[in-house]
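The complex appears here minus one protein chain, its other protein chains still in place.
Let's turn to chain A:
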Amino acid sequence: MTEHQNGTGQQSSAAPAIELRGISKAFGPVQANKDISISVQPGTIHGIIGENGAGKSTLMSILYGFYKADEGQVFINGQETQIPDSQAAIRAGIGMVFQHFKLVENFSVLENVILGVEEGALLRPSLAKARKELKALAEEYELRVDPDALIEDLGVGKQQRVEILKALYRQADILILDEPTGVLTPAEADHLFRILDGLRAQGKTIILITHKLREIMEYTDTVSVMRRGQMTDTVKTKDTSPEKLAELMVGRKVLLSVDKVPAKPGENVLEIENLRVIDDQGVERVKGIDLNVRAGEILGIAGVSGNGQSELMEVLGGYAQATGSVRLKGQELDLTGKKSDARSRRERGIAHVPEDRQSRGLIMEFPAWQNMIFGYHNDPEIQKNALLMDNSKMVEITQDKMDRFDVRPPHPHLAAKSFSGGNQQKIIVAREIERNPDLLIVGQPTRGVDIGAIEFIHKQIVALRDQGKAILLVSVELEEILSLSDRIAVMFDGHIMGERMPADTNEQELGLLMAGENGSGENGGQA
C-alpha cells in the first residue's frame, strides 16, 4: 500500500497518467459534462462514482473516443492527446472493460483476444504469439483462462478476465472498468480486485466506475464524485467515508440502509410446488422448487445470475411455460395453456418489474406516455371509445405519475431511451406498483440505478409490503437482498439451496450458498 501512496502523494514527481482539463460535453439541452478536470497518477486505482446520469459514462466515452468533447483537453502521460476514435484510445494505451462484454460468443478466448489486432493475412502466427503472451500475463496477474475455451462456455467472471486480457494484449497502461462487479459473485469480485491490485503493483493505472461505495472504500486510492455533469470533489479515499461520498453524490443526506418496520406476514399469497422450467434449448433451468410468499412480506431470492431466477420470474410474469403447481391466493395459475400469458397474469393481480428494463420493461423508442400504460393498454380507463384510445388521458396520467415518482425530466413526450437508467426504472415502478397488485415480482430493481433512485424505489417496495401485499424480489446484489428482504431464499443451479432470515445470516453464508456449497447441511435438494 505504501507504493501507491507515494504515487498520489507526490503530485509533482511524475506526469499524471491521465489528466483532463475543462472537459465539457452537451447533448442538446443536457449538459452531460461541465468543465471537468481530474488528474490520475500512474500506478493508482482511481474510483469515479456518481448517480446514473451524472455523466460518468459520457466522460469515459470521451476518453475512449466514442464522443468528442465540446471543450477541453486530454493529456496522457503529460502529452496532449487527441482521441477521435477508439483506435486512437488504444494507441494511447487506454483499455476499456465495458459493463456488457464485447466478446464473440462462439469464438475461443484466443480468437477474441487477437480480434482486430491480427498481424498479417494468416491467423496462425498471431494466435501463436497471443498464446505465449497470454501465458505470461496469466502468470503475472492471476489472469488464468483456458485460451482454447469458447466464450459461451465460460462464466461471467472468466469472460471479464478475457476482456481485461484483451486490453492488456493491446498494451494498455490505463484500464477503465465500468461497473465491473455487477454480475460477479462476492468471491469472483474478490478475485477481480486481486487482479487489479497486481496490475497496480506493475504500474498500471486503473479507473474504476462503480456505484458500490464499499468497493470504492476498500480498493481505490483516490475517488472523484460526479453529480449532474460536474465533478463535485476528488479526495483521497482514506480521508473520506461512505456517508460523505453518498452525500456528495446526491447533494443531500442519504439513508444507506432501508428504513422499515418488521414485517407482519399474513396468509400465503403465492405457493409454488415442484416447479420445473425447461428452456428453448431443452435445458432444465428450474429443477423442482418449492416456495411460498405471504401477504405483507418481501421474499428475497439471492443467487448469481443464471441460476434459474430469471426463468422463475418469466413463469410468474407469464412468458415462459413450466410444469408443477403455482397457486395465487389459493387459485391455481395456468402454466402452459391459454391463460399462461402475461395479460392473464396481470388480470390475476400479478404486477411485474422485469429484470431487463430495456428489452422487456420498456419500448425504448416510444415516448414515456406510451410506456406508462404498457401492458395495461386494455384498461377501460384509457379508451376513448370502442375503437380509439384516449391519448390525452394517457399523457395526463403519465404527467401525474412522473410528478409523484419524481421522474426526471418530467416530460411525457420524451422517448424512454432519453431517460437515465434510474428514471427509466422509476417509470416502470410507477406503472407496476400503483396497480394495487396482490403480488409484485421485482427483478434487479436497482441494477444500474443511482443511489438517489435506489432509495426511492426501495421505499416504494417497502410501502407496498406495508399495505399487505406479497413481494417476490430477485436480485444479484446481496446488499439489496439483505437490507430489503424479510426472508431470503438462495438459488443455485435451479434449486433452492436454503432459506434464511436476514437477521440470522450474513454475506459470507449466503455467498457460500450462492456458490452451491450447502454448508449447514440443510436439504437444498441436490439432485
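Here, contacts are C-beta pairs under 8 Å (C-beta built on N, C-alpha and C of every residue); 3 or more make two chains touch, one makes a residue touch a chain; residues count from 1.
Please note the rule applied: contacts and distances are computed from a predicted model.
Novice: Looking only at the UniProt record of the hidden chain, which name from "ABC transporter permease", "Predicted lipid carrier protein YhbT, contains SCP2 domain", "dihydrouracil dehydrogenase (NAD(+))" or "Molybdopterin synthase catalytic subunit" is the right one?
Specialist: Its UniProt record gives the name "ABC transporter permease".
Novice: Out of A:G157, A:G375 or A:G494, which touches the unshown chain?
Specialist: Checking each option in A:G157, A:G375 or A:G494, the one touching the absent chain turns out to be A:G375.
Novice: Based on the whole complex, identify which of A:Q87, A:N106, A:N391 or A:Q467 touches the chain you can't see.
Specialist: For the chain that is not drawn, the touching residue is A:N391.
Novice: For the chain left off this view, which of A:P16, A:G157 or A:G361 is in contact with it?
Specialist: The one listed residue touching the chain not shown is A:G361.
Novice: If I consider the whole complex, including the chain that's not displayed, which of A:S37, A:N268 or A:S344 touches that chain?
Specialist: Going through A:S37, A:N268 or A:S344 one by one, A:S344 is the residue touching the chain not shown.
Novice: In terms of residues, what is the contact footprint of the unshown chain on chain A?
Specialist: 27-29, 70, 317-319, 341-346, 352, 354, 356, 359-366, 370, 374-375, 377-378, 383, 387-389, 391
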